[in-house]
Each structure stands twice: as C-alpha cells, then as structure tokens.
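To start, the structure under review is shown below, and the notes come after it.
All protein chains but one are shown in place.
Let's look at chain A:
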C-alpha cells in the first residue's frame, strides 16, 4: 500500500521511509508512541495530506489524485471531531449518506451502534463515548471497503473502551478492512490481525501478535553466577541453556535468573530507543 513513504516538514523528517501493505479483510494496527508519525501516515493514506515522496496506492488509486468513486470506498474516523455541533444525530447521518452510491440504512446503523435513542439528539450534547460511536457510524455509513480509525479509544473509561473493542470486532466480522492507530499495545493485540510498530517515523517491527511474541522470546536473558562473576546469556530457548547449566554444575545453578520479556517489554524498549537524546 505504501512504499518508501517520506514526510518532511521544513527540515524535520516526520516519516523516514515507510513500507506498509494491508491485505483485503485484514485489520492492521499502527502502534507507536505519540509523535511517531501514526496520524501523519494515516492522513497521507486518506488523501488529506500530501506526502513529500514515495509511492502510495490505496484501493488501487493514489490518494493525492483519486478518481471520482475512490472517496466513497473509504471511511474515515479521526481522533478529535467536534463537527456539525448543531445538527441532530440522524440528520447528519442521512445527509452524509446522500454522498455515497450504496449507503447503509441509517436507522439500522443507529441501532447497531446503540444510538437509536440518540437519533434526534443535538450532536454537541452527546457524551464522549456516544460521540465516538457516532464518529464510527459516520465512518461506515457509506459502506466503505476500507476504514481508517485514528486513536479510537484515547480518553475512554474502561467500559467504553470494551464496548468500542466489541464494536470493532463486529465490523471485522463483516469483512471490513481496517487500519487503526493506537499507542496502546493491549488494544493493538486485542483488535488487530497484524501489528506494525512505528517509532520515530520508521517501522521498528511488524507481524502478527504471535510473530512479535516470537521475536520477543529471542531476547530472553539468562543470568547466573560462575566463579563469583555474573554471567549473562541471551537465548531463544532458555530452558535449553538452563539444562546445559544444570549438567555443567551438576546441581543447583547459583543465582539463576531467567528474564523472559513480554511483548510489552520489547515494545517499551523500542520506544525508549527511539526517543530523541
């Protein structure tokens, strides 16, 4: 979908060569700390922002020069949206549906998102969670093939977050292709088929949760004492190392420690390594 994508503001490189492919029906999470370039990436893919260089194809078209129908095939859920504050919920959905060739039925959509009682509500009076669900409704009202969701649950309480995750899972069940950004590893693990970790404008790692966990295991640290000195060995299979040590010592291993890093440890380590000095 994107190759060697670069973005430069003045002299600051925000994206430093990103290669990203999303297959149809896949849910991909773009995971990274604040300022990593997640939103910039998504906005370039959505056609809201011009890239500095690189090739980008989204649903077969360049987002900077899309054909007529392209916009109707993608859906967008941005981070903070306070638009159309004086409109009513159903009114704006009906209006936006009018721009698509094959929109969803608005009353059904409201029901699916648990907003049927808010249909006549003025938008600025919605609660944060309702507003977010409404943003998703606006994102999918046109029956898109591809949905971009930027930082879906920032500022949510745990229950709203869980509800939102259920909603995304239902959409995934409908076969919608999704790219979502998040700075929450657990959210990425929960929702995505594949995680792409973006740090400081570059992709630091990518793969399924299992792939990344596998990579994490390669970093397992075995520590013990030998001749009064601390010994350290990194191993993919720590139990093999420990077994060899047992045979060597023919008994208990002095000061044995095995640190098996979690995916989170690996991610946080990447984030720290990417922080500007």
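Basically, contacts are C-beta pairs under 8 Å (C-beta built on N, C-alpha and C of every residue); 3 or more make two chains touch, one makes a residue touch a chain; residues count from 1.
The criterion applied here is as follows: contacts and distances are computed from a predicted model.
Per UniProt, the protein behind the absent chain is "Transport permease protein"; the candidates were "Putative transcriptional regulator", "Pyruvate dehydrogenase E1 component subunit alpha", "Transport permease protein" or "ABC-type quaternary amine transporter". In the complete complex, the hidden chain is touched by one of A:142, A:201 or A:261, namely A:142.
For the chain missing from the display, the contacting residue among A:51, A:71, A:133 or A:194 is A:71, taking the whole complex into account. From the options A:25, A:98 or A:114, the residue with contact to the unseen chain in the full assembly is A:98. The set of chain A residues touching the chain not shown comprises 39-40, 42-43, 46, 48-50, 68-72, 75-76, 78-87, 91, 95-96, 98-103, 138, 142, 150.
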